[in-house]
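Take this structure, written in structure tokens, and hold onto it; I'll ask about it next.
Missing here: one protein chain of the complex. Every other protein chain is in place.
Presenting subunit A:
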Amino acid sequence: MRFYVMVLLLLSSIPSISQNCDYTLSGTVADLHDGSVLVGALLIVAGTEQAVVTDVDGKFAFAGLCENTYSIQVSHPFCITRGFSVKVSGNTTRNFQLEHHLEELNEVTIQGKAFQNKSKTSFENEISIVELERFSNGSLGDALNSLSGVSSLNTGNTVVKPLINGLHSSRVIIMNDGVRMEDQEWGAEHAPNMDINTAGNITLIKGAGALQFGGDAVGGVIITEAPKVSLKDSLYGKTSLTGASNGRGGSLTSRLTKSFQSGWHGTVQGTVKRFGDFEAPDYVLSNTGIFERNASLRIGLNRFSYAIEAYYTLFKNEIGILRASHLGGAQDQLRAIKSDRPLVIDDFTYDIAEPRQDVTHHLATFKAFKRFDGLGKLSLQYDFQRNHRLEFDIRRGDDRDKASLDLQLDTHTLMLDLNSRFSESVNFKAGLSARYQNNFADPGTGVRRLIPDYDKYDLGVYGILDYRLNESWFLEAGGRFDYTYMDVFKFYRTSFWQSRNYDTLFPELVIEEVGNQILTNPQLNFYNHSATAGATYSFGKGYNLFINYSLATRAPNPSELFSEGLHHSASRIELGDLRFDPETAHKFSSTLQRENENFGFSLNPYINLINDFIVIEPTEIQQTVRGNFQVWEYRQTDARLLGVDVDASYAFAKNFRFDHQFSFVKGYDRSQKEALIDIPPVNTKNGLVYHNRDFNNIWLQLQSEYVFRQNEYPNNNFEVFIPETETFEIVDVSTPPSAYHLLNFNSSIDFDISQKSTLTLGLEVTNIFNTSYRNYLNRLRFYADDLGRNLLLHLRINY
């Protein structure tokens, strides 16, 4: 109702200024960069919602306008939507220019978009749709790996977990189209459960600068957004097919969008990926196949002043885990590490046997926004996620086909956000969020629960204020408070409960004793504060300096609190601690950026000081009937991460470009005075690109990737007794592998097959020289080499 009143007011205000209302406004819409006309751009007059679309020559015309100043919104599927203020006086001509960028960026772009950013004073890295399309057969982690400062913690080559400036898992928030992924992300061998083909672009914020998404992003925030839908009557889509020699499989992904000028739109999308065993240069990596199926459906209504949208996506993934990595105890681990070939090598197969993971993730969202005059844009979102994770181990007897782990995590989230422009130079964002989460561990597995049953409640509130001081200075400050309550039912082994002294510390938690186990009911409260403050200074020609401080507080996750038992995939006993406090990170980062067509760069040093940082490290060897196992206990310490990320791009000749990336991070445990584990080694990527838009948009890239050896690591080696030889031998679980160099080639070429359809063909070769190497950040590096040469053919049709 209010909306109509507003419109009425607006309408009535127009004739009061001028009585003559038969003027026209006409002109063209063109690309800001090369002046080419934009076909199908939509222009809407604010208030009257009068809309027109540009014709094949990029021309438009409005009729029946009065002598007045109008606000006109101009949008195009591949451009940043912009608002213009136009004074109509008689029949007026006005040409508009849009930044026609998404279609043109063939590279990972480093953009400091100081005006429509997620965080305005933290530097953001972005992966455009074109770059994403090249990863359509890969995973989110693979795509992010192409950015400086991001590496990945891998379990084989299909479980790829993003690592931002040396931090991962619960320290990285993944926002999947506005929804915070709750997919048991705490596990190092759990990859994000999303299909990269659902995303239109990906933005990365290193650090906790974007408070609206959460206050616990000690590492950073990854934001994926759906492709923009144009406001016109149209039916369009794309289909991508990739075939790969390594893994002898491929992927097929398709998307179809129907949009209407009225603002209604609908998109269906689906992906199938199937690979058999992957291969290292010298052998088959047995049981490393993957079978992934995804589907999504989106329906919505988009208007200038309001929008509603419903979205559902299903992600299903079956992943084989290298057979040779399944071990019985320290003796087996020693044998596996000492052998330079995996202990199990079978013939190639598409079958996925145990050990394997089978994960299903449902995500449903309903969101709406409305712009209120004088208040701003108010958004409401509800989302539901169900993550069902099954892990199958090699088992005996009746349990053979039973999962060893069966966890179902349900999450409901309600969010309310307000974006309000106080004045031309001041903008305020605020919001509330409420989340309820339930974890259910199915006792039918016959294996003690790795993660206990729990209910978790979160309440969050934040506010961010930004202020444009003048042409060159931009300031931002924000704060957030989160309250978390966990109600947990956990069975402890009586022996563990007593050995930890919990029986004297927490007798009130005990509900009952069942055999040699104790049922407890811990109820935990966490109060977390987070904040950010920063500034952006623009100077010279295209220079920007970003300075940001962020304070992040993260409550310990269920794994850190409640782990207690043998972790098969790591062949070690892992122990959490009920008494943990939240960890607190202070991150200072700055970025010097130069935006320039010929020579652009960004230089991003940072320091992250984390108090009560939760690490897991070995403490002792434990004897069991199964043999000896190393015990890894979580503990809290003070950590320091110090690093620098560098990107540079130099166009040294027409159509040629040289790209450079360099990442360096040092992780240090300030309490133990030693290096942190799993910190990415120094690495650099250098590439030569030839790109000619006038010749079928041909794009050729030769890229060199050099990864140094990690020389700073904690020594976690231990000794084990070998009965056959009657000797004690050292199990080397610490020494990082040697440095390695990989050379990759990638290319694409476009063909117009009709007026509206383009065919893109691509050829890609990774690890051209079939180099044998092992990656320090691959958890299976002890047992097998990484991937050998891979030849990929990409075929994509946009229609």
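Note that a residue touches a chain if its C-beta (ideal position, glycine included) is under 8 Å from a C-beta of that chain, and two chains touch if they have at least 3 such contacts; residues count from 1.
Definition applied: contacts and distances are computed from a predicted model.
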Among "Potassium-transporting ATPase KdpC subunit", "NADH-quinone oxidoreductase subunit", "Type 1 periplasmic binding fold superfamily protein" or "Phosphate transport system permease protein PstA", find the name that the UniProt record gives to the complex chain excluded from display. "Type 1 periplasmic binding fold superfamily protein"
Of A:Phe491, A:Tyr606, A:Trp632 or A:Trp699, which sits in contact with the chain we cannot see? A:Phe491
Per the whole complex, from A:Thr54, A:Thr445 or A:Ser663 the residue touching the absent chain is A:Thr445
Residue in contact with the excluded chain [from A:Leu380, A:Leu609 or A:Ile749]: A:Leu380
Just the residue numbers, please: which parts of subunit A touch the chain that's not shown? 326-329, 331-332, 343-344, 372, 375, 378, 380, 382, 394-399, 412, 414, 416, 432, 434, 436, 438, 441, 443, 445-449, 452-453, 455, 457, 489, 491, 493-496, 499, 511, 514-517, 519, 521, 565-566, 573, 622-629, 721, 723-724, 726
